[in-house]
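For this depiction, one protein chain was excluded, whereas all remaining protein chains were kept in their positions.
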Amino acid sequence: MIRVQEADFDLGAELAKLTAGNNKIGGLAVFVGLVRDRAGDKAIGAMTLEHYPGMTEKMLARIEAEANQRWPLDASLIIHRVGRLEPGEQIVLVAAASAHRQAAFDACQFLIDWLKTKAPFWKLEETGAGAKWVDARDSDTQATERWRAPKKDMAE
Amino acid sequence: MIRVQEADFDLGAELAKLTAGNNKIGGLAVFVGLVRDRAGDKAIGAMTLEHYPGMTEKMLARIEAEANQRWPLDASLIIHRVGRLEPGEQIVLVAAASAHRQAAFDACQFLIDWLKTKAPFWKLEETGAGAKWVDARDSDTQATERWRAPKKDMAE
Amino acid sequence: MKLLYFAWLKSKTGVAEEDVTPPPEVTTVAELLIWLRGRGPGHAEALADLDAIKVAVNQEYAQAGDPVRPSDEVALFPPVTGG
Partner (left out) sequence: MKLLYFAWLKSKTGVAEEDVTPPPEVTTVAELLIWLRGRGPGHAEALADLDAIKVAVNQEYAQAGDPVRPSDEVALFPPVTGG
């Protein structure tokens, strides 16, 4: 399931819903991205997440579908917030549940790596020196590169 | 922080506590192990987790300390349950929070890999054919092997 | 043709969305971007470095040589930074 929303999400409730009633699940891997109060040497007062409505949902759905094709997942979830967020707030949640832990871990990492380079979101950081659009990171592109070739599921 | 307990844990509350008040955290990686209703071709009615009180806490604390030495973590948590658990119940929670997502992911995976081969817990599965102690898996040993050499933190 | 601008492409051009009618010789993404520079100083500045710009045609990532048609929705934005 994918969701793009301004509102915060209840992490515990989302994860409980995700695994409820499926006793084939042996492992749940989760990543939560949070707003940091610093970027390099600058203090961050807040950030605003802009996105491309329509394409965002399309890309997130495709990323999730790709993860489900690569790994035997019992459940998966992507929630991404948009709008203005302050330090400490949750930005994104990705989660993958599978019978085996390695599939859950790999799929979870794949979801966030792909999301970071393919889903049309942009961060505008507010610092003492004004607002600045965040530059894309080479390391995010590299993190996505490692998933180029379909990866074999490591048996657990 | 580490905890060994019979009682279930509130995943959302534990994770909220873990990151609360630390706005240097950019990423939180979490793994939750759940009781599956099958093991191979056998239906599992329940399982009982036995452990070695004293040594368990010592090993978990050491595993957590090792993760904090290898990665720049802002917070980490291991909770492992003992006693009788039914399918769908939570067995274990490991979590690692860091400024950067790759450190959080790697530390989280390290925590569960090491726990699975070093912490003195044993699972007794109840099936239609009676109760049986679970055999250790070679894949868990292999999963731990990959952490033998201290791993460089991948910059994010 | 419907154009959408995001992030600093929106700030620099000063528009979030506009309808344009490029001449018939504009048939590819690259030709469109170069043609768009002529719409004003904001557009010229925003589109100065084409390597810094990603393009989606009808909500699919597109390359410089991909076709654009009058009925398309074309979005211009910097590399994404979500997650």
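Going in written order, the chains are labelled A, B and C, and every chain counts its residues from 1.
Keep this in mind: contacts are C-beta pairs under 8 Å (C-beta built on N, C-alpha and C of every residue); 3 or more make two chains touch, one makes a residue touch a chain.
All of these numbers come straight from a predicted model, not from anything done at the bench.
S.K.: Counting contacts across the entire complex, name the shown chains the missing chain touches.
M.R.: Over the full assembly, the chain not pictured touches B.
S.K.: From the list B:1, B:16, B:46 or B:124, pick the residue that touches the absent chain.
M.R.: Reading the full complex, the residue touching the unseen chain is B:124.
S.K.: Could you please point out the subunit B residues that touch the chain left off the display?
M.R.: Where subunit B meets the chain not shown: residues 33, 49-52, 54-55, 58, 80, 91-92, 112, 115-124, 133-137, 140.
FYI, only the chains that are shown with their structure count from here on.
S.K.: At what distance in angstrom does the C-alpha mean of subunit C lie from that of subunit B?
M.R.: Each chain reduced to its C-alpha mean, subunit B and subunit C end up 48 Å apart.
S.K.: Let me have the rounded angstrom distance from the C-alpha centre of subunit A over to the C-alpha centre of subunit C, please.
M.R.: 27
S.K.: Which residues does subunit B have that touch at least 2 chains other than itself?
M.R.: none
S.K.: For subunit C, jot down the residues that touch at least 2 other chains.
M.R.: In subunit C, no residue touches at least two other chains, as defined above.
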